[in-house]
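The complex appears here minus one protein chain, its other protein chains still in place.
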Amino acid sequence: MAHAPAMDGNRQYAHHFLSADHEFETSKQGIWLFLLQEVLFFSPLFVAYYVFRGLHPADWHAAAQLLDWRMGALNTVILICSSLTMALAVHGAQTSNKKKLVVNLILTLGLACGFLVVKYFEYTHKFHMGIYPAGAFTYEGLGQYPAAKLYFSIYYAMTGLHGIHVLGGMAVMLWVLKRAMRGEFNAHYYTPVEMTGLYWHFVDLVWIYLFPILYLLG
Amino acid sequence: MAEKHGNHHKHHILAPKIIWTVWALLLIGTALTVGATHFHFGAVNYVIGILIATIKAALVVTFFMGLKYDSNENRVIFLTSFVFVAIFFVLTMSDLFFRGPVEFDNGRFLAAQEAHAAAQSSDPWISTPELVAKGKELYAAQCVVCHGVNGKGDGPAAGALNPKPRNFTAQAGWVNGRKPSEIFGSLTKGLNAMPSFATSPAPDRWALAHYVSTLGPSVLKDSPEDLKKVGAGNASGGGGGEKTLPIDLAIEIMSSEG
Amino acid sequence: MLVDILRSTLPMAGSDVARDWDAFYAFLTWTSTIFFVGVVAAMVIFTIKYRHRAGHKADTEVHGNVPLEIVWTVIPTILVMVVFVWGYALYRDMVTAPGDSVEIKAIGKQWLWQFQYDDGRSYTNKVFVPVNRPVKFIITSEDVLHSFFVPNMRVKKDAVPGRYTTVWFEATAEGAHIVYCAEYCGTQHSGMLATVYAVSPEIWRRFIQGREIDENKLASGAADEVTMSAAATESKGGAERPISLIDQGRGLVASKGCVACHSVDGKQGIGPSLKGIHGAGVDFANGDHLEARDLNYLREAIEFPNARLVKGYGPMMPTFRGMVSETELTAMLEYIKSLK
Partner (left out) sequence: MAHTSHDGENYLNHEKGLWSWLSTIDHKRIGVMYLFTVLVFFFIGGVAAMLVRAELFRPGLTLMTADTYNKMFTYHGTIMVFMVVIPLIPSAFGNFVLPMMLGAKDVAFPKLNLASYYVWLAGALVATASLVVNQLDTGWTFYTPYSIRTSTSASWVLLGAFIMGFGGIFTSLNFIATIHKLRAPGLTWGRLPLFVWASYATAIVQLLATPVLALTLFLVVLERSTGIGIFDPKLGGDPVLFQHFFWFYSHPAVYIMALPAMGIISEVIPVHARKQVFGYWAIALATFGIALVAFVVWGHHMFVSGQSELANFLFSLITMFVAVPTGVKVFSWVATLYKGDLHFRMPLLYAFAFIFVFTIGGLTGVFLAALGSNVHLTDTYFVVAHFHYVMVGGTIMGMLAGLHHWFPKMSGRMYSEGWARVSWFLVFMGFNITFFPQFIVGSQGMPRRYYDYVPEFTTLNQISSVGAWIIGVGFVLMALYLLHALFRGAKAPPNPWGAATLEWAQDSPPPFHNFDKDPVVTHGPYDYRTSH
């Protein structure tokens, strides 16, 4: 377009900002605002979870026993490690260490894949047992607990929504990785890396709550 | 711009040492959460679980996401979201967990009905305009076929019967007499071609008797002895009490309806 | 007086509460009118006085007046608090049914209202109530949301599937009062009408005896003409004597097999005895305590047997969700409630 990017020393930034730092601070605030709406985006599911838990505690407890906490714990560790590699990647960009940035981005992507693979096994295992969301629920082991199906509805909704966020994060990371390999990021300009990092830590943050409430404390 | 934007503003760079430490703390937190659930402290388990999760989340937000080093603006922005989630929770729960009891708090309709029936049937052998009116209705439904609309014994079915149905308007010919108690007796036991009406509730039979006796040339009254003969006149008389259906019949009807 | 002027904008006030409602409505309307007229009058006066014309200039020094601003913040605050308190007091009257209410069940279905009396009689789109006696409706729905709305009584309550809600009124005016469905429920939403017939004590007494009312003759007034004879009742198809809800419930509790585990006489069984459970407190297996088991709890216990497990019993009862209709459930609960 007609806007030529302005230059600030050797850093370029869009014409409507005063400086590259101004652009960086504004972009970061944009991400924080985005994360604020993400919190609200997840909130109805948490409200629903606690509503039905309050109304049917026994069913909730019985249903939670069917989840394998080891799988959940494994995924928790995976995500925490991916947060670590993400933080290291950002550090790599901040210190103009291209190798550190690229390696850690790849590691993060790998861990994200690992998370999804574990999730895949969990889901298919449940499907084999006939544990679907309430309307399609055919599992018979919880006959006395009719509200257990709602537990799994919410389980699928929460983990599914979280899974979509993981996928979205991976897509963004691929794009950042491509640019990183081209050497576009350095100590002067690493806005996309930092922003992706913020988002990815948020995805971890959600899981930090999902793990105990779904797998351990049901 | 309102804020200062120096060209050499320093970005905060998180030291690797902190990164690794936070990572280690997060792993320890996870282990603690899992471990804690193997002890059964009851409701405290829940609090512990959520508390550890919150500490972990705080670590992520503070260090990995760098809110510790960020502007107040961004801190306010992110923390605002939790304020509104809290509002969302509290006000929704103020409905869901505080719905008061709903009661079928009385069988008053039935009670009123029973009380009424009791009042009605307490002395059914004493004629009242209401009993006569009720008797008239019953008569119209059950008796006109033989005894005729005006009680002259000339109903549509009368022709086929022998002996002919009683003409209530005539003084003569009454087999059992025409006092209400005597008519009640005839209804209860049956007479010639007329079947017993004992399956009808006693008050209905009394009501019919009172009505029929008004059809005649003069209304006779029962003496206490007359009433005694048909078992009426005492508190335990032939009135009421058979209003509800037998249980087994009710079950039968219900199950036949599916 | 002030209420009377508004009469034409309101339906007939069929109860004392409706009259109270009208008074509150009048208060709101006239207070609002004063405010509105004040605002518009100020606007009109300023419009005329400060219109642009040669030689007229704005006074640019006026940009606020703290005392004035405080006044117009505080006065509305006080006024809305008055409105709230009055509105809430009125609302309490509107939702608190007196203990001696006549009780009628109302079930909404797409697109009709079914009314059930305790003695088992039920009517579609019409319901008879006595005047000068409180009547309480216990409302639920077979399918989607509906709303039971009687404008003449100024009352309304949604019919929510899977739950009971209540509404009450005490009609002071005899005659027909229209019932609307006020929550959108699909194609025939606007055709989901019913009528509340408020009848004289005399007719009500006959109705209680089991005699049917011919609503077309209600206007004529004479009790004899209005209530059909038993014979006419019979010929109208009301032949079989209705079975009271309690008896229907007794039959259902037996035929659904409840009695296999739940005694009705207080004996200990596999499950808690049904005798006396309604209204009684209970401890749950998870340590919670309920002061009094109400209908919605009993309903939950049938549909979600293990949601709140009674202390000392295992989670073994299957759900009866979807296996009993709303009508049946009502009858069963009525019976359980009667086991004192």
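Note that the chains take the letters A, B and C in the order they are written out, and that residue 1 is the start of every chain.
Criterion: contacts are C-beta pairs under 8 Å (C-beta built on N, C-alpha and C of every residue); 3 or more make two chains touch, one makes a residue touch a chain.
Nothing here was measured: the structure is a model prediction, and the numbers come from that model.
The chain not displayed here makes contact, within the full complex, with A, B, C. Checked against the full complex, the candidates B:Val47, B:Leu79, B:Leu96 or B:Val175 give a single residue touching the omitted chain, namely B:Leu96.
Touching the missing chain, out of C:Lys105, C:Arg121 or C:Lys157, is residue C:Lys157. Annotation: of C:Cys181, C:Val226 or C:Leu309, C:Cys181 touches the absent chain (contact as defined above).
In the full complex, chain C makes contact with the omitted chain through residues 9-11, 21, 24-25, 28, 32, 35-36, 39-40, 42-43, 46-47, 50-52, 56-65, 68-69, 72-73, 76-77, 80-81, 83-84, 86-91, 93-95, 143-145, 147, 149, 151-152, 154-158, 160-163, 165, 178, 180-191, 303-304, 321-322. As for the chain not pictured, it touches chain A at residues 1-3, 14-17, 22, 25-27, 29-30, 33-34, 36-38, 40-45, 47-48, 51-52, 55-56, 132-136, 146-147, 149-150, 153-154, 156-157, 161. Annotation for chain B: contacts to the undisplayed chain at residues 1-3, 73, 80-81, 84, 87-88, 91-92, 94-100.
Basically, only the chains that are shown with their structure count from here on.
The central chain here, found by comparing per-chain C-alpha centres with the mean of all protein C-alpha atoms, is C.
Counting C-beta pairs in contact, the pair that comes out ahead of the other among B-C and A-C is B-C. If you average the Cα atoms of chain A and of chain B, the two centres end up 51 Å apart. Look at where the CA atoms of chain A average out and do the same for chain C: the two points lie 47 Å apart.
For chain B in complex with chain C, the touching residues are 42, 99, 101-110, 112-113, 116-117, 120, 133-134, 137-138, 140-142, 244-245, 247, 250-251, 253-255. On the side of chain A, the complex with chain B involves touching residues 8-9, 18-19, 21-22, 24-25, 28-29, 32-33, 35-37, 39-40, 43-44, 46-47, 50-51, 54-55, 69, 73, 76-77, 80-81, 83-84, 86-88, 90-91, 94-95, 197-198, 201-202, 204-205, 208-209, 211-213, 216-217.
Residues of chain C that touch chain A in their complex: 285-286, 303-309, 315-319, 321.
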